[in-house]
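Let me give you the structure first, and then I'll get to my questions.
Showing just some of the chains, left in place.
Note that the chains take the letters A and B in the order they are written out, and that residue 1 is the start of every chain.
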């Protein structure tokens, strides 16, 4: 069935599978010490225009968030995040399980507002009993956010400024980073992210890989013995090549951006289609996730023909749903969706 | 200096010190296996009208909250609490450090609203991705709350009903329980608390003891090997007698209620005094903590003469402050405060 349920419903980009095939019989060292990991890191450093970047490959997003946050924070610190942030809601409490509070502040279409962040930090430090409270020790943002929205360059710069003023790192969750970078409505580039953030990750799982995220520490701030801590938390793959080959492929000949751009093309087409058909959007997303408001009866009819994700109730009779495109979405699928929508409406 | 800074500025009730003296030379078993612990437990069971209650003595409130919550929750569960709850704000992240998220819902003068709780639980279970979220595994309330307010019997019953409907325990933090029980504006008794709650604690530190809280598991639900887990978290005192003797004394001849009642008398006198002098209250507290709104200039003059706690800013020119009475507050101290207030005003 036609499906826009998520951006991880398909396997990997075919070039990745080809490279896994081609390199399969090479005898390589384990645990990420192979040449493909090294080559991938070098290519990422170049793409980030950040020579001193330290990079580590991990298997998934929650694992990455948990590892980055828990190894950078001191025991008495928590991470400030939007109340809608992935770490706040959809990671089964992984951050708290690692011992740290997620200090929730309001989310605005998924984004933190810089003045609210600043006020939060100011009030904390002014509170007479702050030593009995969790110290804000890091700021977490997702880009694109869980609602597909993006920070502007100015916003990122301001976030970075606040973090530096309070001497805490800024961490950007880039599970869908490619789709953010290739949005038609962004002025943010990968080198800017490397400049403004202290650490971020480049999502692979949702952008063409079978699995894998590349964590980039940009300020020579990778925690000492990070590898041992990854091992300790069960995140170290014996065959690190699996991640190295994939990221080496994604960062060869600009593949990561190219396939992200394709997803943006299909997302724009999908958005235009829904707009043309008179649907309302929950918000204006510039990336691969589109949030449409459906009347509940129509939702039921539609879900028999096409896959999408139920997001949240909108009102008594409507629901917000998510349609996601990905590196693997083909233009024909948008056309197929057009027919489904027309059939449903004619029904 | 005259001080209403908190309810833990003085040592213990004199009868407690006397009993510690009298029993000092007895050779007793360690770790809470002494007769004083046993006797204190039996007296508490009677006061709670709950024969099957299982009781454990701990040293302090944060320790108690952390131990009760972390041993009753499963790893994938969190505790629902008001955003203003002590566990949410002022325990340095002890709950998260033990691996569990505090699931914050709105606080209304410190209290949870039952319909909001119910809606929260309902929505959680209806969410299609709830298995990727922290399960609500317990409800935490404080009584009196951090704002001195109290639940009514009906509210407690309703909270209990919701918890039972969702099969999760209701936990009541009674750090200042005595002051709640002896309030002139409550219809809640200790046996009711034992009936409606699955676990609660009777605060000693703030109600006459040097240290110590009595955790009461009311439904034969004390976790197996609780003592070993207390030890493991560093909460087991070798000389358990220190807690046993204190609680045995507090629950002999109704001492706990009697001294709590004295604190309520002085709190009511203090409230009447501020009202008489035309001060505004931040809220109407029926217990030993009174929250007064002071103009900032007056605040500065006042704090030179009397101790109180700065609570939070009210507006640009006013601040909320807290005056607390305790088991140790004497009527003369209220009279002394009257003079201070009159001097300040005449100034």
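Rule of thumb we're sticking to: a contact is a pair of C-beta atoms (placed from the backbone, for glycine too) under 8 Å apart; a residue touches a chain by one contact, two chains touch by 3 or more.
It should be emphasised that the depicted structure is a prediction, and the values quoted were computed from it without experimental measurement.
Novice: Of how many identical copies is the complete assembly built, when 2 are given in place?
Specialist: Per the structure file, the complete homomer consists of 4 copies.
Note that only the chains that are shown with their structure count from here on.
Novice: Take the average of all CA coordinates in chain A, do the same for chain B, and state the distance between these two points in whole angstrom.
Specialist: Going by mean C-alpha positions, chain A sits 42 Å from chain B.
Novice: Can you name the residues of chain A that touch chain B in the complex?
Specialist: Going through chain A, the ones touching chain B are 75-76, 78, 89-93, 95-97, 99-102, 104, 128-129, 131-134, 310.
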